[in-house]
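Apart from one protein chain that is not included, each protein chain of the complex appears where it belongs.
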Amino acid sequence: MTNPEIERIKTALPGWVEAGKPFASEGKVASYIPELSKAPKEALGIALISKDGETIAAGDADLSFTMQSISKVFTLILALMDNGEELVFSKVGMEPTGDNFNSMLKLELVRPGIPFNPLINAGAITVSSLIEGADAADKSARILHFFKELAANDCLDYDMAVYRSESETGDLNRSMAYLLKDNGVLNGSVDDVLDVYFRHCSINVRCADLARMALVLACDGTDPLTGQTLIPRRYVQIAKTFMTTCGMYNASGEFAIQVGLPAKSGVSGGILTLVPGRFGIGIVGPALNAKGNSRAGVRLLETMSQELDWSMF
Amino acid sequence: MTNPEIERIKTALPGWVEAGKPFASEGKVASYIPELSKAPKEALGIALISKDGETIAAGDADLSFTMQSISKVFTLILALMDNGEELVFSKVGMEPTGDNFNSMLKLELVRPGIPFNPLINAGAITVSSLIEGADAADKSARILHFFKELAANDCLDYDMAVYRSESETGDLNRSMAYLLKDNGVLNGSVDDVLDVYFRHCSINVRCADLARMALVLACDGTDPLTGQTLIPRRYVQIAKTFMTTCGMYNASGEFAIQVGLPAKSGVSGGILTLVPGRFGIGIVGPALNAKGNSRAGVRLLETMSQELDWSMF
Amino acid sequence: MTNPEIERIKTALPGWVEAGKPFASEGKVASYIPELSKAPKEALGIALISKDGETIAAGDADLSFTMQSISKVFTLILALMDNGEELVFSKVGMEPTGDNFNSMLKLELVRPGIPFNPLINAGAITVSSLIEGADAADKSARILHFFKELAANDCLDYDMAVYRSESETGDLNRSMAYLLKDNGVLNGSVDDVLDVYFRHCSINVRCADLARMALVLACDGTDPLTGQTLIPRRYVQIAKTFMTTCGMYNASGEFAIQVGLPAKSGVSGGILTLVPGRFGIGIVGPALNAKGNSRAGVRLLETMSQELDWSMF
Partner (left out) sequence: MTNPEIERIKTALPGWVEAGKPFASEGKVASYIPELSKAPKEALGIALISKDGETIAAGDADLSFTMQSISKVFTLILALMDNGEELVFSKVGMEPTGDNFNSMLKLELVRPGIPFNPLINAGAITVSSLIEGADAADKSARILHFFKELAANDCLDYDMAVYRSESETGDLNRSMAYLLKDNGVLNGSVDDVLDVYFRHCSINVRCADLARMALVLACDGTDPLTGQTLIPRRYVQIAKTFMTTCGMYNASGEFAIQVGLPAKSGVSGGILTLVPGRFGIGIVGPALNAKGNSRAGVRLLETMSQELDWSMF
């Protein structure tokens, strides 16, 4: 029996991608490390997986890229699984900030000086410090293993060139981590925490990997293709809520209005999003708008949400 | 045929309200004008209306109170109906701020100096300036008429004592309005805009009124009991999105995590919320927490959302 | 008996003024009201009066202009004479802010929400509210009378076009005044306070008027040409200290390093400064630098301070 929505997507998706691509020219590829600046500016790719396992791809879906901030959704989930809600939310708040993703203002201005939420950089660094493990290497190994399970892809690995560059140029993250440490938020060595953080940001994926990871969220923590429960439902709920209120940096409010789906973007141009109960979606489009989200990727999602009436609201 | 969810609510609601009431003792009744400070601190009341018109009430549901910030959801909708999305969002943004509801910081710090969203005070004042009408009195009349339709209550009226007090003590709102005017955001006379604003904040309601207004939102703009479409669906979508990302001041993120429903609170202790497609809900509990939301009301909604699995996420 | 410093100035001043004039091209004439924008951009004039009454002028010293923020030094002094130190400094602080002259940030961010010093706009508005008088007109009359005495010029009067324009376009000042009122800093009617404020900013002067007023400060409160004591010495000391730490907006620190004299500038391009015990100086150069100070005027003072070794430090 065919699903008319899937048939519609199959037919229309190539055209939507083509219509979205020109918007890339309004954006800029991240260039703070050379490895990111090499990404093809005009690229736009997408992969969807339905809960029945049907996969649809279009555009430059085979491009590989690093997860960057998209990884933060899943380290948050792992930190929740490791520590429970109470401990995690004693270290990071639940509020959107209205500030840039790398802003440190509220760490100084608002008491207690904990990060406003786990998806801004200061919050994600804090979350990285909460992952269980004997040492930094062990924590990183646990994260990578968890991501492999979620993506059902045992080949996931780090882009070592990106990892090394992030680590070498990460002075702003280092500044943030020391401020968090001074505020009493961060335990352990700053160098170790940042190593864990830079590593999970540097995990290499393709759109299909993001789509499969998103599908687990879309299905409340259970991979519908294996039947395996990978995440407790409550933590999926928490993750989806944060993706809705804070997932697209300080353009999250606009994305909620225009698209209305839980999503998380990364500086490499990736976007992970989902249609609850139906689809996991991975997108890549390296040219970013001023807020740091894939310009063409956001446009493509606006089109799809409107055409397919996908907003949760 | 009985609806088991409704039966469950009928049975359990009085107990949930009783369990919520003690939390009021952790809160404080707003006291910036004498009229608000007279509200009974320990009160907690709730009314629900299902899409079939079944009404359930418990606690101090008969308490009357002013809408305050709850009105902002509906003036936003009216402004959208009067002007369309493009004009409205050239004057107010779509982002949560992380700041207090009456903060002016971002109006100075972030360019262009427009309010971050229509539900903080600066944004709501801007929205009030966008209501069509020959003069302030005409605009106020149109708002009141719209609210009467939504609440299906022709008796809605201003609490004139509250209106006068707000107007007399509204120096911070006046400051905000002049800053908006200086930033080129506000057209017309500051006094007129604030008169419209103070009036719609002073409209007197009971829980059942809020529930009925919320029911229209829960049913995508159509009052299910009359079949009348009062709001275009897109504007309901916009309103529900803002209620989710910004409806509970700078505790909206936490409310989304703990309750997961579109909601809007007011300084009088009211909360309007809804279960999409199913219920409109009005709550009153005058004792506020530090962020300005009804302490006992939030607690009651946390209980209900968890017991009835109501989170949208 | 000739004074060699005065002889040197007489000889060199025309050349210094000529050398300073080209710097005006780097600046911009204030244009927020039409009256100010009409000022000649390339003008630069100066008048000095020695304690022995010798007057030296050069360049466009005959240009007439409004005092603007320069008036704030003298309304502060009058407020101190009217109320004493204790009361005045319960309403305004003593600290430089590092922010723009019209910033409102610290009024919200720093408790208690009083202006950081009497020379930024928020502080000067507060000071205007402290002038004694039966009503706004009476207060303004007392200020004008005081200024006439200090300038030894009974013809000082308002530029009514500037006054009306300032008053009509003063939304930012109005915003500030209402925030101050909400913070409990400002007594009385905002409209009255601002009327007093806009009036004293609109008093018309020439360089020689500023020089004579400055001479009174240079001589510890006594006009050396009449022998009359117009200001108690302690209040002159307070005024000169504020001029040194806050007189040139958020370029006061640089001015102290490069010039090292107590000074106050205005948006019309005027600068009042003094060499303690020796000279009162008035300058006009309407083209302003980014911080709001006369570009050519600052340059001229840097030259004179270095050539004549005038820095107090």
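Structural remarks
Letters A, B and C mark the chains in the order given here, with residues in each chain numbered from 1 onward.
Here is the rule we use: a residue touches a chain if its C-beta (ideal position, glycine included) is under 8 Å from a C-beta of that chain, and two chains touch if they have at least 3 such contacts.
All values derive from a computational prediction rather than experimental measurement.
Within the whole complex, touches from the chain that is not shown fall on A, C. Per the touch definition above, the residue from A:51, A:174 or A:234 contacting the chain not shown is A:174.
Of the candidate positions C:17, C:210 or C:238, contact with the unshown chain belongs to C:238. Between the chain not shown and the residues C:87, C:137, C:160 or C:312, the one that touches is C:312.
By the touch criterion stated above, the residues of subunit A touching the omitted chain are 103-105, 108-109, 171-172, 174-179, 181-182, 190. The omitted chain makes contact with subunit C at the following residues, 93-99, 106, 110, 116-117, 237-238, 240-242, 244-246, 250-254, 256-257, 260, 262, 311-313.
Operating definition for what follows: only the chains that are shown with their structure count from here on.
Averaging Cα coordinates per chain places subunit A and subunit C 55 Å apart. One finds 48 Å separating the Cα centroids of subunit B and subunit C. Residue positions of subunit B touching 2 or more other chains: there are none.
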